[in-house]
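Missing here is one protein chain; the remaining ones are kept as they sit in the complex.
We just call them A, B and C in the order they show up, numbering each chain from 1.
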Amino acid sequence: MLREIIKKSFIILYFSILLVFIPKQAFAMHIMEGFLPIEWAIFWWGVTLPSLIIGLRSIRKKVTEHPELKMMLGLSGAFAFVLSALKIPSVTGSCSHPTGVGLGTVLFGPTAMSVIGFIVLLFQSLLLAHGGLTTLGANAFSMAVVGPLIAYFVYKGAKKVGFSFAISVFLAAALADLGTYVVTSFQLALAFPSEAGGIAGSFAKFSSIFALTQIPLAISEGILTVIIMNVLTKY
Amino acid sequence: MESVLFSIDQLSHRYADDTIALKSLSLTIKQGKKIALLGNNGAGKSTLFLHLNGILQPTSGKIYFKGKEVAYNRKALLSLRRQVGIVFQDPDSQLFSASVIQDISFGPKNLGLSNEKVLERVEWAMEQTETAVLKDKPTHFLSLGQKKRVAIAGVLAMDPEVIILDEPTAGLDAYYSKQIMNVLNIIQKQQKTIILSTHDVNLAYEWADEVVVMHDGEVLCHSDPVTVFQQEEIIKKAHLDTPWVMEMFQALVEGKVISSDEAIAQNKEELFQKIRFNNMKILQ
Amino acid sequence: MESVLFSIDQLSHRYADDTIALKSLSLTIKQGKKIALLGNNGAGKSTLFLHLNGILQPTSGKIYFKGKEVAYNRKALLSLRRQVGIVFQDPDSQLFSASVIQDISFGPKNLGLSNEKVLERVEWAMEQTETAVLKDKPTHFLSLGQKKRVAIAGVLAMDPEVIILDEPTAGLDAYYSKQIMNVLNIIQKQQKTIILSTHDVNLAYEWADEVVVMHDGEVLCHSDPVTVFQQEEIIKKAHLDTPWVMEMFQALVEGKVISSDEAIAQNKEELFQKIRFNNMKILQ
């Protein structure tokens, strides 16, 4: 019992030290260029590509029926990028950036969102220097594949269980955001297993570090998405 | 008594991408005046406006509002923005609420007023701008002219002392432009200062107490309309036209229709009167 | 020889949300003319334009292009759009490519021309609109005036016979407006028909061969500028102003400066000449 408490207080100390290093704008979740060893970079590219191809196929099918959908998706990509360049006034006082994954998925469905998400990530690495090209596969997997899927199923599930619209949207957006960060921590843990605890130990370290920025962010993103969806449904 | 409202001293602004928008610009703006800012696209008018509201901070130079240097902490900005309102050019980026009444109440609500106070302010602003009938309409169903008036109402509802308008009549037909200018005249009677930017030299000439000509981040000239538009060099440099009332007056003086001793006509009516007067002289 | 280009017969249009934009409108447009469409916001000008390009289909009534009724199958539309180009008001909604040359080549590419042919057309269009220097610039670095010219170039490159422009000078300062009007004059010399909508009655009065006044989905009047603007009732109903050249002319006739037998001045220069002429008469 005592051990547990000490462990916790130690982790808090560890994080407070880290906080000092957090610059004003934290783009914490993009794995940076060169960070992943080549075998893992290739692996995640390999995992992501099939879902991209599926996404493109489904878009192509829809576009032949509704040609304007292509313009709509392109513009949505631009919208999502701009959203990610905005700063959310966060509860912690620092600024964070909404990913817009939840919002996009609720509106377009997860397959189209994976393509749009990939394109947005590509632009983030090229125009904002967030993330990288070799790590694009890994980043796309966590943010453009897993995130949308979580958002989609949580939203559908919550609706089925009978939660209100607002709560379903909040859960979808917040959990998609959290899921994304769990996956990223997992990807890093796989690539850098710790000596003592192996992959599990390393996952514990990475995920608790990112929890610091991501939990407040997930909450503000959830609230923001609810506000937006509320106003949108009124229009 | 003419008290000084804004005093701008050597203001320069350089954007993050290194474009220089303002080059050590100095300008004094007095209370209760109608001021027109002229200059071509890209002269720096909008950048100057954003400085007057504390949205941009000077790269160098100082801005004094009512004698005090403008500070950029939360409290100082709150007080500045309460007193200085901006109506932006594109009403689509200014109207962001679902309904007209919600949009107009955005500002007063942020001032932390009680619900009754907010409603009072909003109703007063709607009355001034003749937007009361639009009250419950969604903003995206409004016509451009209506949107512009709602945008003005949203700023008026904060009851600022200075109202800045970026191209208030751009894109409007003659009828709606006149409506907007009427609203401004009503506002100005309440001792408020009005600063507007426009491409319409005729409007500036007839409406303004003072005209400021900007070009390439600098003030080329700041004086009463007649003096400003008589300086051909400056007008040419700033890519402006001469107001037709003035041009016509000069042509009529040259054509000996109007005597060269006469004071220059300041608006259409004066010009027509001078022509009628000339006619009477001939008849005598 | 004046051949009829468009003949519109009892055209009505009702949008999906039941707003009626056009009410059995009839209009004939002749080849090689400069036509100005006037009317307040919401008069139905843009809806009419979309019909001329086959983007909207009439709810009732018919449109004939060169004597043939407009059909809405793919082949017929392609041929219509090859001959009728539209430049929309907001260039940001028209320019979809990141680079100028890509955007201008979009239309000719769609015509199925070879790469060399496309390049030829693009270069010609850039020359006409003075956009060749912008060739390699990305669209997002252009100013509003430059974007408008690139949008015109994109339509010109398809080499249509008719060019329709929705408010080509809106939001531009005097300098850029003149630049756009120069481009239109160059185009018109090649026997192309130009139809533009505008709020600027002075521009319409001086530039157009024919003026069409629209109000509430109907054509109130269609004639030469002088005839149109002399009909005070119509001008008032459509919320328009009288062009100042005309107003001035009338004031000078009333003031006996110009004799009432004289033909009405069509532009500023004519007006000034008449004044000088009057002066000479007096001196004699």
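Here are a few things to note about the model shown:
Assume contacts are C-beta pairs under 8 Å (C-beta built on N, C-alpha and C of every residue); 3 or more make two chains touch, one makes a residue touch a chain.
Just so it is clear, contacts and distances are computed from a predicted model.
For the chain that is left out, the UniProt protein name among "Ribose import permease protein RbsC", "Molybdopterin synthase catalytic subunit", "Cobalt ECF transporter T component CbiQ" or "Multisubunit sodium/proton antiporter MrpD subunit" is "Cobalt ECF transporter T component CbiQ". Although it is not drawn, the missing chain touches A, B, C when the whole complex is taken into account. Checked against the hidden chain, the listed residues C:Ile8, C:Leu48 or C:Val155 yield one contact partner: C:Val155.
Touching the chain that is not shown, out of B:Gly42, B:Pro58 or B:Gly154: B:Gly154 (per the contact rule at the top). From the set B:His13, B:Lys34, B:Arg81 or B:His199, the residue in touch with the chain omitted from the display is B:Arg81, counting the whole complex.
Interface residues of subunit B facing the missing partner chain: 16-17, 50, 53, 55, 74, 77-78, 81-82, 85-86, 88, 90, 92-94, 96-97, 106-107, 110-111, 140, 154-155, 158. Although one chain is not shown, part of subunit A still touches it, namely residues 2-3, 6-7, 10, 14, 18, 21-23, 26-28, 30-35, 37-38, 41, 56, 59-60, 63-64, 67-68, 70-79, 81-83, 85-86, 88-91, 98, 103, 115-116, 119-120, 122-123, 125-130, 132-134, 188, 192, 194-197, 201-202, 205-206, 209-210, 220, 223-224, 227-228, 231-232, 235.
Interface with the hidden chain, as seen from subunit C, comprises residues 50, 53, 55, 74, 78, 81-82, 85-86, 88, 90, 92-99, 101-102, 105-107, 109-111, 115, 118-119, 122, 137-141, 154-155, 158.
Here is the rule we go by: only the chains that are shown with their structure count from here on.
Note: centroid distance subunit A to subunit B, computed from Cα atoms, is 45 Å. Between subunit B and subunit C, the centres computed from C-alpha atoms are 30 Å apart.
Across the complex, subunit B meets subunit C through its residues 40-42, 143-145, 167, 170-176, 199, 201, 239-241, 244, 247-248, 251-252, 254-257, 268, 271-272, 275-276, 278-279, 282.
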